[in-house]
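Note that this complex is displayed minus one protein chain, with the remaining chains in position.
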Amino acid sequence: MTHPTTPKPSPLTHFDAEGQAHMVDVAAKASTHRVAVAEGRITMEPATLALIQSGSAKKGDVLGIARIAGIQGAKKTSDLIPLCHPIALTRVAVEFDVEAATNSVLCRTTAECTGQTGVEMEALTACSVALLTIYDMCKAVDRGMTMGGVRLVEKRGGKSGHFVAPALTTL
Amino acid sequence: MTHPTTPKPSPLTHFDAEGQAHMVDVAAKASTHRVAVAEGRITMEPATLALIQSGSAKKGDVLGIARIAGIQGAKKTSDLIPLCHPIALTRVAVEFDVEAATNSVLCRTTAECTGQTGVEMEALTACSVALLTIYDMCKAVDRGMTMGGVRLVEKRGGKSGHFVAPALTTL
Amino acid sequence: MTHPTTPKPSPLTHFDAEGQAHMVDVAAKASTHRVAVAEGRITMEPATLALIQSGSAKKGDVLGIARIAGIQGAKKTSDLIPLCHPIALTRVAVEFDVEAATNSVLCRTTAECTGQTGVEMEALTACSVALLTIYDMCKAVDRGMTMGGVRLVEKRGGKSGHFVAPALTTL
Amino acid sequence: MTHPTTPKPSPLTHFDAEGQAHMVDVAAKASTHRVAVAEGRITMEPATLALIQSGSAKKGDVLGIARIAGIQGAKKTSDLIPLCHPIALTRVAVEFDVEAATNSVLCRTTAECTGQTGVEMEALTACSVALLTIYDMCKAVDRGMTMGGVRLVEKRGGKSGHFVAPALTTL
Amino acid sequence: MTHPTTPKPSPLTHFDAEGQAHMVDVAAKASTHRVAVAEGRITMEPATLALIQSGSAKKGDVLGIARIAGIQGAKKTSDLIPLCHPIALTRVAVEFDVEAATNSVLCRTTAECTGQTGVEMEALTACSVALLTIYDMCKAVDRGMTMGGVRLVEKRGGKSGHFVAPALTTL
Partner (left out) sequence: MTHPTTPKPSPLTHFDAEGQAHMVDVAAKASTHRVAVAEGRITMEPATLALIQSGSAKKGDVLGIARIAGIQGAKKTSDLIPLCHPIALTRVAVEFDVEAATNSVLCRTTAECTGQTGVEMEALTACSVALLTIYDMCKAVDRGMTMGGVRLVEKRGGKSGHFVAPALTTL
């Protein structure tokens, strides 16, 4: 007779042995201080970038609004990503670098909590929502903007240890 | 004599003449059928891509869950993006292509409404949330996945006419 | 040569010809006045029912709170049910009948809109949330309450015509 | 003189001594591992059940989508049920049994947390939302489906001890 | 014979003839362009007001963030106020006046839609949320700030005609 064995668990932990999605049990994980850093970039026409730069200084503060949207986006992560746990974030920060050389704005986000599960999705969601907000604010003058290089840069505090992404040679 | 001139309006329509953000008045715009198509891509290790492919066929349906998350994300756009209008979407679709040649999943989203404002943010948000969900489902085996090439592909139905993005040579 | 035919569409309209979920296109449907009525019931210990009855008159208004929760639940339908369209509801009502003979509270909900898609999910969601709220308010004294008979009672205004559910002989 | 006594507190803990609703103080309760299991059932035409069964295997995955909706619904419990506390769920699972003998799908949900208040509402909400989603997905072919038998099956970890619902003889 | 009369309807339209709350039927109302203007004020220590003023010009943009919060708050009105209809807002604007003479910031909000129900709650909610956000941003230096004078200033476009609030002599 075949199949005396139980099914092999999926390496994707969001699925149980039958391949059904579930919100993973984290009750037995240690409650530790967890930090995740993510980044991403939106590339645009030079004239659009100039508008953003002048706006931040004077009027039409695109990046100030995108920063708020990113912070609020981090708090909505478990509402947006089906299998994410609700998390009591202790800190969220969103920073921007306007890079004239690449005609782009780099967004770097940090999320932190003291809890039983990591915050990389919160950092990545903050970054994506911040970039989408820049797109929204500037789309009247530039529909061809592209968002890319959205990735986890660093993660620490969980049992999987300290992760640092390799440096990028190009975006 | 002071102030003979009014301030020049920002080309960024989300700001008024004083540079203050507002939710733009769309009451005078025509109510038309509007369509937007967006796309984006998540690049990963070949072994991760293989897991997604086998899962879709058998168990652990990563893409099925990301599709639902993307559709629900489109409905949350005006909640996520500060100056977006609430929109009565008439259709949302999310499609995936698993591309072994580039070790990536391409996500293409379509949003439609009959209304006074475009749906490009809804299509882009659906795409970003779908990609983030793939990241979440696979991060246990691959932390280095990168999301990129998130952009508007097509838009029609508004007064700015039919926009089609140029073809990409590389991502 | 194999496969000269396109796949047969699923009779479940929430799936496309490939079996992928989507939010169905309703742009071509007529905008009509649509009404849906749903009902459901929560059965409990006689003493619990007596508490609800006395509370409505005097203090501890369980049904008043459940009514508000049901109305608010109707407004959250497209957030809860993945493939539901966002709908501009024009009316929601939630009524209760305390039925001593069956030791139960019957909840009947009505949802209305003028639009391109039906409101049966809004009526059913209002009913389920109202019943869950009664459960929550009374669970300190009765954990064994059961919710049942949740169903669509009537629907009109769409192209599928006027639906009236058959009378129930038993719950 | 009448009324030297303070009013008798309602046995319904969601009301204070004056009968006013409040969100109960749980600060003094022990933080323990809490588990709740709920179940419910949706009954339908045999042909509808057959569509669900074929879909799960091949295309049109009704139950996969309902599972995701149920998990997300659990996370929205405190938003839906007025007097529920926000809870940091540590696990949510949603399982289905397709029962040809009763022409129904049985849904069984589990919610867990480590905290000061029980998770029975989270389990019951997950169950109701999952059943509503099945209704939504299949309503194009079967408007007469009925949801019932929604109840708490088991609860443990609180000061009220271990609750196990009696077996059902009929639904 | 008793009861030849039906109960007199409440002048509060959110209740039916039995005094039960409902979301009022607006299907028969004309779809018109509707505008509402609200205002409110937060009063504080002179030193706090000075911080806000310097921040707006240089860094720490309290009012920019409160403006975004107010606009987003307007979009959440039907989620916050139980019997409000969901509304497709066509415009939201939030303006501030820093008034040194009264040690206060005046907030004036405008909401607009084309629809069947007024937008005064949207304007008032935007105003309240903007003031609460100013409180939050400044509470580290001034706990005694007070919000007041929150009221409808103007409303037009509905069947009740053009409402203009009388001028205030004092706040």
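Residue numbering begins at 1 within each chain, and the chains themselves are lettered A, B, C, D and E in the order written.
As a working rule, a residue touches a chain if its C-beta (ideal position, glycine included) is under 8 Å from a C-beta of that chain, and two chains touch if they have at least 3 such contacts.
In this text the structure is predicted, and so the values were computed from the model without any measurement.
Of the residues listed, E:61, E:95 or E:112, which one is in contact with the missing chain?
E:61
Could you please point out the chain D residues that touch the chain left off the display?
Residues touching the hidden chain, for chain D, are 16, 20-27, 78-79, 82-83, 85-88, 115-116.
Since one chain has been left out of the picture, which residues of chain A touch it in the full complex?
These residues of chain A touch the chain that is not shown: 33, 64, 67-68, 71-72, 74-76, 86-95, 112-114.
Residue-wise, where is chain E in contact with the chain that is not depicted?
10-15, 18-21, 40, 51, 55, 58-62, 65, 68-69, 72-73, 76, 79-84, 120-121, 124-125, 128-129, 131-133, 135-141, 143-152, 155, 163, 165-166, 171
Everything that follows uses one rule, which is that only the chains that are shown with their structure count from here on.
Roughly how many whole angstrom separate the Cα centroids of chain B and chain E?
31
Centroid of chain A to centroid of chain B, CA atoms only: how many Å?
For chain A versus chain B, the centre distance works out to 15 Å.
If a residue has to touch 2 or more other chains to count, which residues of chain A qualify?
Answer for chain A, listing residues that touch two or more other chains: 20-21, 61, 65, 68-69, 72, 79, 82-83.
Linking chains that touch, what shape results: line, ring, star, complete or other?
other
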